[in-house]
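All protein chains but one are shown in place.
Chain lettering (A and B) follows the sequence in which the chains are written, and residue indices restart at 1 in each chain.
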Amino acid sequence: MTAVTIESRKPFSLPGWAATAAVLGVAYVGVPLLASNYVLEALLIPFLALSLAALGLNVLTGYAGMVSLGSAAFMAVGAYTAYNVALRLPGTPLPLVLAVAGFAAAAIGLLFGLPSLRLRGFYLAVSTLAAQFFVQWALTKFDWFSNGNSSGVIDTPPLSVFGIGFDGTIGRYLFALTVVTVITFLVHRLVISQTGRNFIAIRDNETAARVIGVPVLRTKLLAFGISSFIIGVAGVLWAFAYLRTVEPAGFNLDRSFQILFIIIIGGLASIRGAFFGAALIVVFPLVLSRLGSFLLGGLFDSGVLDMSQRIVLGALIIIFLIAEPDGLVALWDRFRRRVFPGT
Amino acid sequence: MDGGFDWSFFVEVLTGGLLSGVMYSLVAIGFVLIYKTSGVLNFAQGSMVLFAALTFVSLLEKGMPFAVALALTLIAMILLGLAIERAVLRPLVNKAPITLFMATLGLAYVIEGSAQLIWGTQVHGLDLGIEDVPLEFSGVLVSTFDLFAAGVAAVMVIALTLFFRYTRVGLAFRAVADDQFAALAVGLRLPHIWATVWAAAGIVALVAGLLWGARLGVQFSLSLIVLKALPVLVLGGFDSIAGAIVGGLIIGATEKLGEVYIGDYFGGGIESWLAYAVALVFLLIKPSGLFGQKLVERV
Partner (left out) sequence: MGVERGAVAFEHWAYPHDLPLEAEADEGVSLPVDHEAIVAAHAISISFGGVKALSDVDLTVRAGQIHAIIGPNGAGKSSLLNVIGGLYQADHGTVSISGRRFRKVPTQRLARLGVARTFQNLALFKGLSVLDNVVTGRVSAARATFVENIIGLGRARREEESARAAALEIIGFLDLAEVKDRVAGTLPYGIQKRVELARALVSKPRLVLLDEPMAGMTATEKQEMAQFVKATRDSFGTTIILIEHDIGVVMGLSDRVAVLDYGRKIADGSPEEVQKDQAVIDAYLGVAHDGESQQEAA
């Protein structure tokens, strides 16, 4: 796959930390003060959930080199597990609910990752579709998962951590932000460790990795497990912090593709790539719709918008793969070096 | 079922399954053509089927004669193939196969979007003039339409086989499928061959689109038959036309039998994943597929 280095070659140099601190400062203080409810609800919360899902997929696809088309299934497992834990074991602290949801998604991820021990490339990508269809089917078919709702729709309970409610718009935003920040930090630690190097080793040359002594099978399963854990937690954010009413169809194949597209556009094997890509995916439909109605007026109805969204998204994928396989992150880094040389 | 097993019913279900399997094979063959020559798993094959069917049916509805509409669609599909080669494949030459695969995901979005932007999103009926009366063979009912589809598939496979075996272009195909570098070395022009192959895959998509469209109606969901073809390919191997046929038959039969005989235990609707389950179990036993060649790892 693409040649991307681990970003944090000098993890403790000042500019890196300063930039991170600045971003977190803006996210925790500036945004809640300034952003409207609309921006939080329609842009930032879905952005956070999708970023986390893309981060999870990037562990598997970007770092470990295994393409999955079943991400939405693992989001769904996370969301429905959290729903059932909260419903059936009332009083379970929210962090524990998140952890259980993550582990459930990891378990399903490991199960559907088993083929990776024998299959590579396309065959593996196709086999992850099995997860996509099976999970969606099971959640629609068995109404136990949705507490008896015949079409699998669930309404998530209010968020609260140790008695502190996070149910307002700002509360849900801060909750999502905190979950994403913590997991992103852990992933950062992971990818600069030997485990992260093992992922890349398997991606870049499986035979050489095996000969050197990388435990190939265990590492592949680990990538599936960690990746689905993160995607599962992202599913909880999607359901609990963003939509609050979800159905299995919301976790369909298009969602899986969307997450894959995020990392292709943002940058494979890059932590920032997940965020860059998610930002573009969340913002571009709005831009397109404004632009479309500005240029075409009444001709640009919702049907046309839908189709032109598909076309632009597809074209973006192809253009990035051709012109900038390392994604928005690489574009950004080039831009930054030109504008602020020496950083 | 009180004790006795209804064999004629079983045969009927099996036959129906095998025949619908042929329909899967029709789509799968388009994949195989492209995979054999360019090593790309073309996820956009389904959207090409949609594009072809939608174009044809829309031209028909504009009052064009059947033959003219068919010819124009054929031309459109060939142009589409050429455009894909020029705009997507050529810039990505020598990239990892999985990169090309992801590009075809993007391509699928572009083609689906364009087809519906041009022709609209409503559902069209498509009548090929084949009456779907069930024929009876010694107590077993078989759909005429399915038989017709099987016949078309057979003709197409024979035509492709003859083409590969006896024409210059076919020989070039096989050379490229065998070894791209060697083919390059002896002076075969890869872009030219790829363009031809994609155009051919477009024609296969047209055939599949007409048959599937006649059965399901021409609509967006037509592009989702790609998802039916993938387990067939996993089973049969991405590079084998014979595998696509046999894989299609196996998947078709298993789906219908599974739906009828064990579907109720699962609450129905299992056809959305049964094909994948079958393909996966099979792959775990035999990773190279039914007919796929086992390659020696070169280091």
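By our rule, a contact is a pair of C-beta atoms (placed from the backbone, for glycine too) under 8 Å apart; a residue touches a chain by one contact, two chains touch by 3 or more.
Since we're looking at a predicted model, the values are computed, not measured.
Set against the missing chain, the residues A:Thr92, A:Ser160, A:Asn205 or A:Ser289 yield one that touches it, A:Asn205.
Within the set A:Ala130, A:Val214 or A:Val246, the residue that contacts the chain not displayed is A:Val214. Considering the whole complex, the residue from A:Lys141, A:Arg197 or A:Arg244 that touches the absent chain is A:Arg197. The chain not displayed touches subunit A at residues 1-6, 9, 186, 189-190, 193-198, 200-201, 203-205, 207-216, 222, 226, 269.
As a convention for this text, only the chains that are shown with their structure count from here on.
Chain geometry summary: the mean Cα position of subunit A and that of subunit B are 32 Å apart.
By the touch rule above, subunit A contacts subunit B in their complex via residues 1-2, 67, 114-115, 118-119, 121-123, 125-127, 129-130, 133-134, 136-137, 140-142, 207, 253, 257, 260-261, 264, 303-304, 307-311, 313-318, 321-322, 325.
Contact residues on subunit B toward subunit A in their complex (touch as defined above): 41, 87-88, 91-92, 95-99, 101-103, 105-114, 116-117, 120-121, 227, 230-231, 233-234, 238, 266-270, 272-273, 276-277, 279-280, 283-284, 287, 297, 299.
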